[in-house]
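All protein chains of the complex are present and in place, except for one that has been dropped.
Each chain carries a letter (A, B and C) given by its place in the written order, and its residues are counted from 1.
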Amino acid sequence: MAAAVNDKSGNAYVRMSYLDALQQAQMEELERDERVIIIGEDLAVYGDGKVVSRYPTRTWSTPISETSFTGMGIGAAMTGLRPIVCLSIASFMYLASDPIINQAAKLRYMTGGQIGVPIVFRCCMFYGVSNAAQHSDRPYPVFLNVPGLKILCPTTPSDIKGLLKSAVRDDDPVMLFEDTKFWTVKDEVPTDPEYLLPIGKAAIRQAGSDVTLIAIAGAMRVALEAVKVLTAEGISVELIDPRTLKPLDTETVLTSVAKTGRLVIVENAHRVCSLAAEIAAIVSEQGFEYLKRPIQRLAAPDVHVPFSPVLESLMYPRAEAIIASVKTVLR
Amino acid sequence: MAAAVNDKSGNAYVRMSYLDALQQAQMEELERDERVIIIGEDLAVYGDGKVVSRYPTRTWSTPISETSFTGMGIGAAMTGLRPIVCLSIASFMYLASDPIINQAAKLRYMTGGQIGVPIVFRCCMFYGVSNAAQHSDRPYPVFLNVPGLKILCPTTPSDIKGLLKSAVRDDDPVMLFEDTKFWTVKDEVPTDPEYLLPIGKAAIRQAGSDVTLIAIAGAMRVALEAVKVLTAEGISVELIDPRTLKPLDTETVLTSVAKTGRLVIVENAHRVCSLAAEIAAIVSEQGFEYLKRPIQRLAAPDVHVPFSPVLESLMYPRAEAIIASVKTVLR
Amino acid sequence: MSMTETLQREAYRRMLRIRRFEEEGTRQFMQGKIPGAFHASIGQEGAIVGACLALRDEDMIVGTHRSHGHPIGKGASLEALMAELMAKSTGISKGRGGSMHLADRSVGIIGQSAIVGGGIPLATGAALSAKVRGSDQVCLCFFGDGAVNQGTFHESLNMGSLWKLPVVYLCENNGYAITTSLVESHAQPSIAKRADAYAVPGVTVDGQDVSAVYDAAHTAVVRARRGEGPTLIEAKTYRFDEHNVNLNAGMTDPYRPVEEVEYHKRHRDPIPLFRRALLELGLSESELTVIEREVDEAVAEAVRFADESPFPEPSELCENLYSRPIPARGKQAV
Partner (left out) sequence: MSMTETLQREAYRRMLRIRRFEEEGTRQFMQGKIPGAFHASIGQEGAIVGACLALRDEDMIVGTHRSHGHPIGKGASLEALMAELMAKSTGISKGRGGSMHLADRSVGIIGQSAIVGGGIPLATGAALSAKVRGSDQVCLCFFGDGAVNQGTFHESLNMGSLWKLPVVYLCENNGYAITTSLVESHAQPSIAKRADAYAVPGVTVDGQDVSAVYDAAHTAVVRARRGEGPTLIEAKTYRFDEHNVNLNAGMTDPYRPVEEVEYHKRHRDPIPLFRRALLELGLSESELTVIEREVDEAVAEAVRFADESPFPEPSELCENLYSRPIPARGKQAV
């Protein structure tokens, strides 16, 4: 790992990958708070090798029993621990949806606050690499409809550090959807073990005045490419990363649309009832008077992920499509 | 049961409840096609008593094993049967979401069309009667994001007959969400055992020109009340019942909004990423130029269903709220 | 180990508290004062109380939709439970949970899952938590015969055994899951025998004999606390009432013979059975009458408390969804 470098205000940074930042965040939280444990299958395979060897009694490598090890994590969270449950590939989330929705999300409310469920459900959205329909979902929209959950999709190494740490310290169930498109992406990450990012606050990746572009999770990669091209052409794009999908920072979205009057939303999930739908709905209710042009949603079409790379490459919005959409709303 | 009455075109009708119409539809399909079977827990308790005694070898009353009896239904559908899987209360759907999403919805696509899954997943949305959070969900939004499924929410006795029969005859997986708010509602139902309604076609319950009101599932009850009041006040409401939530009949919605320029959507599901969000998004993309006023969504707030009737009564939009929203968009 | 005399008295008191609380609850339900569903444990008090009394105060319980017996068996006071049933703001869960979810955290009830089988992983996780925290708490997990067929039973018992977690799995086998009998739904009719699949001890016990249940549970609790892992106890019991007060199974063909129900009520009621045993052991009629009067008074007091309590305020609707209220960003139309 590279040596730390200090910025002007004296904060130290180290360049590291998204996956390393995630690992570091987990390691620091395990170190800081002995209530933190990690539960999941083949932990070492999915990148948690170091954690397992360092904390053998606090990492629980489970049998293949997603429903119940998730439920066990919830039971442990109810009784004094702060588990991180690793569900590995996001398509396995459906096996755990009963305990996540019927237990974790509901117990505090249903017991009138007697029980808290401070837990993190981690999974990775592992798509775009020909693993076919049963391994390639980006299923966060399925959980957005559920009250009581918090849902995060960090897109940078420092954000995953700051948000994962906040998630572990949060007193409510938090789902963290990693996007494997970022695993190897490197950037500066604060070394501060107290580096925390607030849950529920969007980031404005670039300020702009012509159009608001919201990019969710993995779509941020292509959005950044698109913005580069558009900027070079003299178009001023305001690029927003919601980071927290639930609760959503609608204020940042509405403020931006109030300024630009134009909105393009891009994500890699299936389009029906996705986050882009919710954002479009919110803006068409609460920001209607700001809108100068129809909202544009770019998402995966309503079809399963095919194995063939020729076909899969058609699934996720590309930079050209974003550029075209931005130009459409500017026309 | 009442005697059949013929209408002008010679079609015979009988007045019966929503639940009776559902039972009749099932019975007729069992009678017509010996590939139809019914699988579920305590079938007789949830209203299928007659069916069980008439077709003992084609009704499979299961152990409490939602995940696997759903998967078994899928396996049976793949190999020559046309099962109706009864999941009883909709909140138990989460236990079956892995087989529904990862298998039923994906298998045809993943096998390049080698395998079809002609199956109906039935469940009832049983809310508003103080059964608390673990028994009161209206979880259709969770499944709308999934490609490959068809999703129905019939709101009248004749619709549930016509749609359930179409679902059984459909070659794809269909989810049928009954709304128990309609169970006892009576209306004329065609006696014709070939009475089929097309999946994917909305119904215009009342034509109108001032405002488009879309009411989903149980919300139709209060919407009808609201429309009565509004009509009396001289407001011309076009009331749309999507009936099929997936694939959605966007044409009917857009045509109506083109005429009225105003849209109010009402449903009893939780608001985030619900069907109302998707409809609002579609209209804000494709019908933006028609819209004269912001879209109004009315839905359950983003909180779990409380046990206490005092609190639960606050969850679902009421006629007054619909009336107020309509007046807001007309202002 | 057998119950001490003090414990025997307490066992009688607690069984009676469950019985009278639920009898009164049924009446309140019929009067329309309790909304929703109402699943009584009447007939099953021996299995519940025998198991609960084998625990220490700091031990934990996860129960089921048939949730009234578990907190009372663990020693909860009745007021907040009755107020919860009546959907009052003084209810144990502030009127948010109701009959299927009577969890009283103060006596160690950490959850009551109305999702059948849903509580088994929670209890196993609570035991994992005790182990990781180095506490010597044990978690008692109640579930019905029907829940045994859920995948969570299988998955959780395997992990509980693998990691030698301090959990006791207690099946209240009342022979039916709503209308489905055990033989119609279990390929292997012996639930205790299923324990072999997870290399844990499996024990069958007469659930109508509170002492026998206590003994079996005590052995299991000691084993669990010693770090030797879980035990599966099948307590054979019977539900006297319908599955749910407002459920009229409405089958022409009753799912259980009237004679069977009558037989159990007459000959296999755990409360008179234990009362007789106590008298034989030398307790006096008057001692028992005192307990009975106390119980009646406690139940009456609970009803009084619940009756006088207010309903929740509409403004409370969104409270306790999250640990801290989520600051509303933008307009949040209902």
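One rule holds in what follows: contacts are C-beta pairs under 8 Å (C-beta built on N, C-alpha and C of every residue); 3 or more make two chains touch, one makes a residue touch a chain.
Because the structure is predicted, anything quoted here is derived from the model rather than measured.
A.B. asks: Of the listed residues B:Tyr18, B:Trp60, B:Phe126 or B:Phe182, which contacts the missing chain in the full complex?
C.D. replies: B:Trp60
A.B. asks: With respect to the chain omitted from the figure, which of B:Gly40, B:Pro99 or B:Gly208 is a touching residue?
C.D. replies: Reading the full complex, the residue touching the unseen chain is B:Pro99.
A.B. asks: Using the touch definition from the top, which of A:Asp7, A:Asp42 or A:Glu233 touches the missing chain?
C.D. replies: The single option touching the absent chain is A:Asp42.
A.B. asks: Which chain A residues would touch the chain omitted from the figure, given the whole complex?
C.D. replies: The missing chain touches chain A at positions 41-42, 44-45, 49, 53, 61-68, 91-92, 95, 129-135, 296-298, 300-304, 306-311, 314-315, 317, 321.
A.B. asks: Just checking the interface: what residues of chain B touch the absent partner chain?
C.D. replies: Residue positions of chain B that touch the missing chain: 35, 37, 57-58, 60, 62-63, 65, 67-81, 83, 98-99, 102-103, 107-116, 118, 147-148, 150, 170-172, 200, 247-251, 253-254, 282, 285-286.
A.B. asks: Footprint of the hidden chain on chain C, which residues?
C.D. replies: So the residues of chain C touching the unseen chain are 149-155, 157-159, 161-162, 184-188, 193-194, 196-200.
We adopt the following convention: only the chains that are shown with their structure count from here on.
A.B. asks: Taking each chain's centre as the mean of its C-alpha atoms, give the chain farthest from chain B.
C.D. replies: C
A.B. asks: Between chain B and chain C, what distance separates the C-alpha centroids? Give it in angstrom.
C.D. replies: A distance of 36 Å separates the two centres.
A.B. asks: Quick one: report the Å distance separating chain A from chain B, using the average Cα coordinate of each chain.
C.D. replies: Inter-chain centre distance comes to 31 Å.
A.B. asks: So which stretches of chain C touch two or more other chains?
C.D. replies: Residues 93, 95-97, 101, 113, 115, 118, 151, 321, 333 of chain C touch two or more partner chains.
A.B. asks: Going by the touch rule set out above, which residues of chain A reach two or more other chains?
C.D. replies: As it turns out, chain A has residues touching two or more other chains at 67, 98, 102, 109-110, 147-148, 285-286.
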